[in-house]
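Note that one protein chain of the assembly has been removed; the remaining protein chains are unaltered in position.
Right, chain A next:
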Amino acid sequence: MQTSAQTRHHLPGDLAVWFFIFAELAVFGILFIGFGVARNLDPNTFAAGRQVLHPWTGLINTIGLITASYLVAVAVHRLRHRQTGVTPLLSGAIAASCIYTFGKLWEYADLYSNGYNLGTDTFFMFYFFLTFFHFMHVILGQIILVVLAVKVKRGDYNGDDMNGMESGASYWHMVDLVWLVLFPMLYVLA
């Protein structure tokens, strides 16, 4: 399953991680389709629900995640070319992703204190479930980034074998990608 970093058109990371990523995307994909179907059945509830959300917080969260993804991509590139500064980049990515984590927690607290929860209506069921499910993925992704940062700092990864680094980075980009669908879907289009 190992791929060589030297191959021109190689699959970044481990094949097993890609199986995992596709399975995850399948879960989110089906949830997105479900969201679309439910919205068609009851557009008014969805439009009303969307009004309650804070699009600015959503936008700031999005910027946090995109920044983190950019920093991770640069970190992978630098490690592959045996350049320094990989650990600070990964730490920066973790910090940027925390903008999302805290922003999301604030949103949950705000909505919850105003009486919205999973059982409010179909829109909020999807909102809370989809974003919280994604939130858990972000937390897992952050743990993976911490592990990568520690391993790079300890010198376990020196650019010879990119498998671990690329696997972790691929997973992180998947988490980011899902949010890039979730944000417009929930905050803008619903």
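Keep in mind that, in the parts below, a residue touches a chain if its C-beta (ideal position, glycine included) is under 8 Å from a C-beta of that chain, and two chains touch if they have at least 3 such contacts; residues count from 1.
By definition in this document, contacts and distances are computed from a predicted model.
If you had to name the missing chain as UniProt does, which of "Cbb3-type cytochrome c oxidase subunit I", "Cobalt transporter subunit (CbtB)", "Maltose/maltodextrin import ATP-binding protein MalK" or "Putative serine palmitoyltransferase" would it be?
Not shown, but named in UniProt as "Cbb3-type cytochrome c oxidase subunit I".
Taking the entire complex into account, which one of A:A48, A:L118 or A:L180 touches the absent chain?
Of the listed residues, the one touching the omitted chain is A:L118.
One chain is left out of this view; which of A:V27, A:A47, A:L105 or A:V188 touches it in the full complex?
Answering carefully, the residue with contact to the hidden chain is A:V27.
Residue by residue, what part of chain A touches the chain that was omitted?
On the chain A side, contact with the omitted chain comes from 1, 14, 16-17, 19-20, 23-24, 26-27, 30-31, 34, 38, 118-119, 122, 125-126, 129.
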